[in-house]
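Here's the structure we're looking at; comments come further down.
Removed from the display is one protein chain of the complex; every other protein chain stays in position.
As written, the chains take the letters A and B, and residue 1 is the first residue of each chain.
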Amino acid sequence: MPAHEQTLQSLMRHQSAARVRRWRPDSALWLLCLPALLIITPFLVACLYMLRFSVSADTGSINGFSLQAYAELAQPYFLRSLWLTLKLAASSTVIVLMLAVPLAMVIVTTRSASWRRLMTVVVLLPMILNLLIQSYGWILLLGPAGVINTTLLQLGMVERPLILLFNEKGVLLGLVQTSLPLAVFPLMSSMRAVSQEYLEAASGLGASHWRSFVDITLPLLKPGLIGAGSIVFAFNASAFAVPLLLGGRRVRMLGLAIRDMISPLFNWSGAAAGGMVLILIITLVLVLSTWLVSRSDVRGGS
Amino acid sequence: MSRVGLLPGEGGGSYRLVVCVLAGIGIVIAAAPVVIIFIMSFSAAETSSFPPSELSLRWYESALALFRSDESSGSQAVGAALISSLQVALVVMVLSVTACIPLAYALVRGRRRLRQGMELLFTLPLVFPLVMLGIAFLLLAESLRWELGLWRLVIPHLALVVPFVLRNCMSAMQSISRETEEAAISLGASPLRAGIDIVVPLMKPGILAGLIFAFIISFNEFTITFFMYTIDQSTLPIWMYSRTVSSLDPSTLALSVFIILIDLVMIIAIDKIIAGRASLF
Partner (left out) sequence: MKSAAGMAAALAMPSIVKAQGSKRYDGKTVRLLTWSDDTGLAVLNHIAKPFEEATGAKVIADRTGSTSEMVAKLRAAGDRPQYDVITLAGVGGVTLAADGLLAKPDLNQLPNLEQVDPQFRTGADGHGIGYLLWTGGMIYNTKTFSEPPVSYAQMWDESVESRLFLPPATWTDALDTIFATSVMLGGDGRDDDAAFAKLAELRDRLLTFGENPTQLVELFRSNALDIGGVYAPAFFAKELANPEQSNMGATYDLEEGFFADLMYTIMPKSHPGDDDVVHAFINYTLDAGVQGVMAEAVLNGPVNTQAVMSEAARTSPFIIKPEQLSDKAVVHDKNFIASVREDWIKRYTQTLS
């Protein structure tokens, strides 16, 4: 590293003298995109394959053209799942952001390196352990005879065990848990980039912590927040394992409904059509959030 | 390093309190199930009642015995599953990061239009319902009739990790100023050299986070792998699944703790090898 920094500094000194030409044409940039495009090509082919399947006249194979699969989605069976999915994805996104911002703040500002490491690892944990196993952890904790219910019953605070799992609450908790790391990490990098001077200036002006958080930190974090929020929303809207394991199969999010169409209903064109609708909706949300980011970029730049 | 302005060290009254309480709730939610599984894996009892009345290492012994015994064959062998999981995860990690570094560069330096379109394109795998993607990849792989071997799992995993790797590389790239790089070029370095010698080292924290995310996601991926695995090419999460469906004895929990350790060792190793002082932590 020191060697790099030295070259860097000497380079910086020379740089100011030279007026740099526009040295990189767009074609070179496209070339740099190539390896990644190559890697993602099979996925794009799979997308097109599903799109083709969704307009197949046959439910089990690609054969002919028909919009039947889409027409059949206009049933309460599917629409209720869609509504539930959007509701849970949106509320989990709000909760995740409310937890992830303070968490990222605490991690970034912690001075002790070992505490910082420990917290980073803990935040990664939900991604590391098999969800099936984690769901047992939740049952032991929150189940009808879990630690919390037993304690509440013993203290006489409730008469019957509270049903904390196998319903929307349980699924929401699982969604928040599994997507927390996805929000914390991008927010940590955004916070590292928040200029110290703004905040110091604000506190110098006598602004309260709340004021400077609302007026300065939040606007500066906005692109990071929208980025993290959209990734969490997309991730949770297509969730499958969490509603399966913590919903007791009673909370039918779209991921589950699509799986049921794949097997045992073997309505593969219907599953493809359902998937396409889900993707379309999530993509709209993402486009909207990209638009919001770029608008705030423009405002920040001007 | 610390950003004192973000969170006051002392005082700060209600603001500091609220921030700390919310962060605490976040930590508890993230860790609770894992902590319980961890404690249970040391239980001395046959059943999984919590908290355990007595502690022992017996389940670790029986988990170790699983690796030693050759009773199981085919996709049921845990050792083979572990090895192919590691192989897949390492290949996915290296390839995805190698592809995302130039992409992140191009997107950050390129026009806004290019960037927005590409970003959306590379977020798409995140949006796709995994079950759906699994069946799509399976149908494609079967209709192509190629013998893909390891690549049968690597290819879908690559699509899955790219959104995460790219985001991490891009956020690191954004903090590198154009001047640094242009200075090198003005001194006669080729754009490629400038990129490799100056930009890539500066991107390290992002690359590191990308490598770690890629490894974790691929190593623990279940849904797509469930469709794509074959009798000869299976992974550890698949093995764990077929084991836990039949019975959840505490040796499975001990095994889970092993898996967490493997993940952590890999994370720390990657951090040590790549990071130097730019450690993720």
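Here are a few things to note about the model shown:
Convention: contacts are C-beta pairs under 8 Å (C-beta built on N, C-alpha and C of every residue); 3 or more make two chains touch, one makes a residue touch a chain.
What you see is a predicted model, and the numbers here were worked out from it, not measured in a lab.
Although it is not drawn, the missing chain touches A, B when the whole complex is taken into account. Note that of A:A46, A:I139 or A:M188, the residue touching the chain absent from this view is A:I139.
The residue from A:I62, A:I262, A:L278 or A:V293 that touches the chain not shown here is A:I262. Touching the chain that is not shown, out of B:T123, B:S171 or B:T244: B:T244 (per the contact rule at the top). Listed by residue number, the positions of chain A touching the unshown chain are 60, 76-77, 80, 135-136, 139, 143-146, 160-161, 163, 166, 244-245, 248-252, 260, 262-267. On the side of chain B, touch with the chain left out of the figure occurs at residues 47-49, 71-76, 135, 138-139, 142-143, 145, 226-227, 229-231, 234, 238, 241-242, 244-248.
Just so we're on the same page, only the chains that are shown with their structure count from here on.
Centre-to-centre separation between chain A and chain B, using Cα means, comes to 14 Å. If you check the complex, the residues on chain A that touch chain B are 1, 4, 7-8, 11-12, 14-15, 18, 20, 23-24, 26, 28-30, 32-33, 35-36, 38-40, 42-43, 45-47, 49-50, 53, 98-103, 105-106, 108-111, 113, 116-117, 119-138, 140-141, 146-147, 173, 176-177, 180-182, 184-186, 189-194, 196, 198-200, 203, 208-210, 213, 217, 227, 230-231, 234-235, 237-238, 240-241, 254-255, 258-259, 262, 268, 271-272, 275, 278-279, 282-283, 286-287, 290, 294. Residues of chain B touching chain A in their complex: 1-9, 12-16, 18-20, 22-23, 25-27, 29-37, 40, 48, 50-51, 95-96, 98-100, 102-103, 105-107, 109-112, 114, 116, 118-133, 135-137, 139-140, 155-156, 158-159, 162-164, 166-168, 171-172, 174-175, 179-180, 182-187, 191, 197-198, 201, 205-206, 209, 212-213, 216-217, 220, 222-223, 237, 240-241, 244, 248, 252-253, 256, 259-260, 263-264, 267, 276-278, 280-281.
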